[in-house]
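As you look at this complex, bear in mind that one protein chain is not there, while each of the others sits in place.
As written, the chain order gives the labels A, B and C, with residue 1 at the start of each chain.
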Amino acid sequence: MDFGFKKEESELIEEVREFIEQKITSELVEETHQLGAIYGGAEAREFIKKLGARGWLTPAWPRDYGGLDSSEMVTYIIRDEMAYAGLPLYFVAAYNAGPMILRDGSEEMKREFLPPIARGEIEFALGYTEPQAGSDLAALNIRAEDRGDHFLLNGQKMFNTSTHVADYHWLAARTNFDGPKHKGISLMVVDLKSPGITIRPLITMAGWRTNEVYYDDVVVPKKNMMGEKNRGFYYLMGALDFERMFAPSAYKRLFEEIVDYARETVFNGRPLSKDPLIRQKLAQMAIELEVSKLLYYQLAYILDREKIPNYQASMEKMFATEVAQRICNTGMEVLGLYGQLKKGDPRAPLAGKLEFFYRSSVVETIYAGTSEIQRNIIAERGLGLPRG
Amino acid sequence: MDFGFKKEESELIEEVREFIEQKITSELVEETHQLGAIYGGAEAREFIKKLGARGWLTPAWPRDYGGLDSSEMVTYIIRDEMAYAGLPLYFVAAYNAGPMILRDGSEEMKREFLPPIARGEIEFALGYTEPQAGSDLAALNIRAEDRGDHFLLNGQKMFNTSTHVADYHWLAARTNFDGPKHKGISLMVVDLKSPGITIRPLITMAGWRTNEVYYDDVVVPKKNMMGEKNRGFYYLMGALDFERMFAPSAYKRLFEEIVDYARETVFNGRPLSKDPLIRQKLAQMAIELEVSKLLYYQLAYILDREKIPNYQASMEKMFATEVAQRICNTGMEVLGLYGQLKKGDPRAPLAGKLEFFYRSSVVETIYAGTSEIQRNIIAERGLGLPRG
Amino acid sequence: MQKEVWAFQGDNRMDYDLNEEQQILRDSARSFLAKQCPGTFVREMAEDEKGYTSELWRKMVELGWMGILFPEQYGGYEGSFLDLAVLLYEMGYVCLPGPYFSTVVHGGITLLEAGSEIQKGEILPKVASGEEILTLAWTESGGSYAPQEISLKADLHHDHYVLTGTKLFVPDAHVAGKIICVARTQEPAGDYEEGVSLFIVERENPGLTVHVHSTLAGDKQCEVEFNQVQVPGENLLGELHMGWPVLQKVLQKASVAKCAQMIGGGQRAIDLTVPYLKEREQFGRPVGSFQAVKHHCANILTLLDTSKFMTFQAAWRISEGLSFEKEASMCKAWVSDSYRQLVALAHQVMGGIGFMEEHDLQLYFKQAKTSELAFGDARFHRELVAQQLGL
Partner (left out) sequence: MQKEVWAFQGDNRMDYDLNEEQQILRDSARSFLAKQCPGTFVREMAEDEKGYTSELWRKMVELGWMGILFPEQYGGYEGSFLDLAVLLYEMGYVCLPGPYFSTVVHGGITLLEAGSEIQKGEILPKVASGEEILTLAWTESGGSYAPQEISLKADLHHDHYVLTGTKLFVPDAHVAGKIICVARTQEPAGDYEEGVSLFIVERENPGLTVHVHSTLAGDKQCEVEFNQVQVPGENLLGELHMGWPVLQKVLQKASVAKCAQMIGGGQRAIDLTVPYLKEREQFGRPVGSFQAVKHHCANILTLLDTSKFMTFQAAWRISEGLSFEKEASMCKAWVSDSYRQLVALAHQVMGGIGFMEEHDLQLYFKQAKTSELAFGDARFHRELVAQQLGL
């Protein structure tokens, strides 16, 4: 990396790289590949605790709650290095639920959840999406009935990744059944071992598992509700600006392997890398990765100035994920017939990695807000164009 | 052309080519270039009459009104050959107004206007667009007040190309000022020499002229109204399916000149045409032109079966105009620094033709329904998707 | 649903409709395959070692599909190339697994192009009756369809040839009875197109080993190793050293045949997507009413319609006995890119549900990539178009 980091940041990068190099195991990589992220597995939990022990899960948090009082730039650096290493940190506890609790949770809740999150001891899974509420979160209708000291939950969630390995569900549920949809949602922490929860696998075309989660008379103590009742939608919308990002180096690593392949593979007595068309395409990908990098670190820059990345977060997510798909397509062009060979085939280049990314990258422009939603946000917030 | 035309069609193509070759003059080409179409100029009127004399302006019309009782396929062939020759026939009288009169006009009106149109003696200019009514035609508000035996017109039209050279204005005006907008429009033929009409030039970035047309107490006899009063919007919408098209060969000719240039221009001891990147791009353009051709003749095919090209007309117009712009961009890449040299510069390749097309092609995806409008139509009519 | 548009032959002119017989063929194939080949079957066959079932194969034989292209004398139906295209469209529509394409297109067309009367008389009737499965072994370690690729050697020893080398990405070789093998019979002296020959090789031949690749689509492409494989002299297919011109024709025809499959798949991707977009609501309105979604769909339909026209223009030219080289390469280049883009857009408008293994859309994602790569991708065919343009 040659971004002109501060000295201490450059040193941190080295430290993180060294750490990863020392602690990474082939089992961890394999487990992460199977799960789609470094999450919930035995190997991952081990590794995450080591990361947490250094404060690297939550460097920007206050020391009181287990952070380092450091910067978002440091967080972004660590997450990008992890992505580069094939260990993407999409860590709901540290990056979605935690920051919301930090901002809007009660002191009791902070004390209960933040330090173990920072130590990497507990893992959360996102509980937003439902069959009828994808991009349109306000439409969610899992019911949380107020029963005095607890809520009674009934309903269904869908595409709730990691619920089968996480400890807690970071749940958005409907607590008000009349009035405007977006004024009746609350956020709560649900122990995934609670009686009445059934988790059913949904297998994706990447081979990863995601889940349907059924709630059948599940009891959730009121103290587990985050912030004020019925204000969950506002917390969520506010949080999106903070949490929306895509670490570009997940695909940078893949790109570098494609470049190596092009250099090493000789056809008709000439390395593929000398083919003018391939040169152009690979150079273009290098440029787009560079652009992604600048968009990515801009977010940390804005956050560290205590401003809110607004349309910029949408732009980064949209751009970087579309670059990701272009890298896969370019790689497929470079590899030709070989591109379709899967992991395990003795002839598979990149050990089948590209075949896998080609499949899995399909969802990048869909999950966490489609590219279409991001473009709406860019136009409306970035340019002030009127809502449809 | 190698489309598998019928024998008589292939013969016609030869005949048209021969005709063009014999009758074309450099003055005509220059005049057409200046005006943006073969229209209204002294040379053009001469040529158009010769075309009309053979029935080639309106081959599909009944013989009674000056046609040949031939097919739309023949019309499309002639228009594409003319486009290829740099003499694009966007002939409002023959292709917009005429067919509407033929379908919905009174016998009197047919007798008055159709034969001279077929003979190429009179020329019409489109009078639809207004400052506030571009894509949204129903919003037009030039006023035509009913004064018994005539209408009294007041208001303004904009981007009404050719009004300064044509004989008649094919005008859409508001004849009902209450109720739904689209139920108050009528179509009429207005003599452009009528007192009260002022035509002001608007120069485009292509150098062509279009016009603002001001109506100030202009008298139009009622017999000049086409069909029923207040049903103009429906006539217009119905006609769009029939008249929407873009002859792909206007840019095919340009493409062929770019190919010739690439073959003939040697850099570093090698013709540009041997450059792998240029080969790929030119091949792609050839393919897209082929696609355009099939989309184009599909329209004639549908019309000749007395069906209505519906989303297909939108698809052809959208696709062919976007290909047009890609051809210009590709040409600019091939020509490099030379691409910016204008007609008249001694060093200008293609006699500056690409520089001109690069500018003028900007409007192709805008006029006569933007690409966005066409995509709406394709999705709604072609796939039955619900209106926004 | 939108009206299906075809681009077909009429009175000496390329026509945009099916004729009556083709409509009957299409309808019967559509209803037969809908029953016989649901998505669950496709998934099952991707995991299955053989990749097809004898039962379905037999039924397809009974319908006369194996001999659709062959002259009557070989037990065929003398259908046109367009008829074959209609059938392949329907097979693409359901992602039909199994060795139909390799048998009838790879094998059948190559035999029709180059086979002697004896060879055709011996093999084609067996194909038509479902007894024989064929394939064609072309690409080697370069993964290319260019003549430079051919280095598997065939040496003449008295009355037989000895073949040594390795072929990759050979479809269905693991179940084929006969493999047509592209071999080099002369060292290239400048022009790689010279000195290439074709041989009919029994798969049971000792010295021949087949290993099934593990591929994206779970189709059966094989690595075939020829280790001193002895082939009788009469198994030479076509003239000695003159195999390349045959292969060029096979490549173009097979490309168009592949495109027919692809546009069937493209149609299915639309049929899987558009009805869902009309039903599914977000923000209180159907997803398909959002302009961004509509425009993606307009692009999808454009990619499909144009792919259909390009495919059927090329197929029509082959049927009519007109030149088809340029049109076939234009077609494969256009459809290869378009189908991939079409499915990518379909995934985008479907959202999360389309990313699930159990949703059939992913089958077409895989079919699109596999088909794009078969017989040369868009880049490969654009280069052929450039040559046709005299560049």
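Definition applied: a residue touches a chain if its C-beta (ideal position, glycine included) is under 8 Å from a C-beta of that chain, and two chains touch if they have at least 3 such contacts.
Quick caveat, the model's predicted, so the values are computed rather than measured.
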| item | value |
| --- | --- |
| For the chain not depicted, the shown chains it touches | A, B, C |
| Hidden partner chain, touching residue among C:H106, C:K258, C:H295 or C:H347 | C:H295 |
| Of A:R54, A:R119 or A:R375, the one touching the omitted chain in the full complex | A:R375 |
| Of B:G134, B:G184 or B:P248, the one touching the omitted chain in the full complex | B:G134 |
| Positions on subunit A contacted by the hidden chain, ascending | 2-7, 9, 259, 262-263, 273-274, 276, 278-280, 282-284, 286-287, 290-291, 294-295, 298, 301-302, 311-312, 315, 318-319, 372, 374-376, 378-380, 382-388 |
| Subunit B residues touching the omitted chain (full complex) | 129, 132, 134-136, 139, 158-159, 202-207, 267-268, 277, 325, 329, 332-333, 336-345, 347-348, 352, 355, 358-359, 362-363, 365-367, 370-372, 375-376, 388 |
| Subunit C, residues in touch with the chain not shown (by the definition above) | 290-292, 295 |
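Basically, only the chains that are shown with their structure count from here on.
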| item | value |
| --- | --- |
| Cα-centroid distance, subunit A relative to subunit C, in whole angstrom | 40 |
| Subunit A and subunit B: spacing of chain centres that average the CA atoms, whole Å | 51 |
| Per-residue multi-chain contacts in subunit A, two or more chains | 277, 388 |
| Sequence positions of subunit C contacting 2 or more other chains | 290-291, 293, 379 |
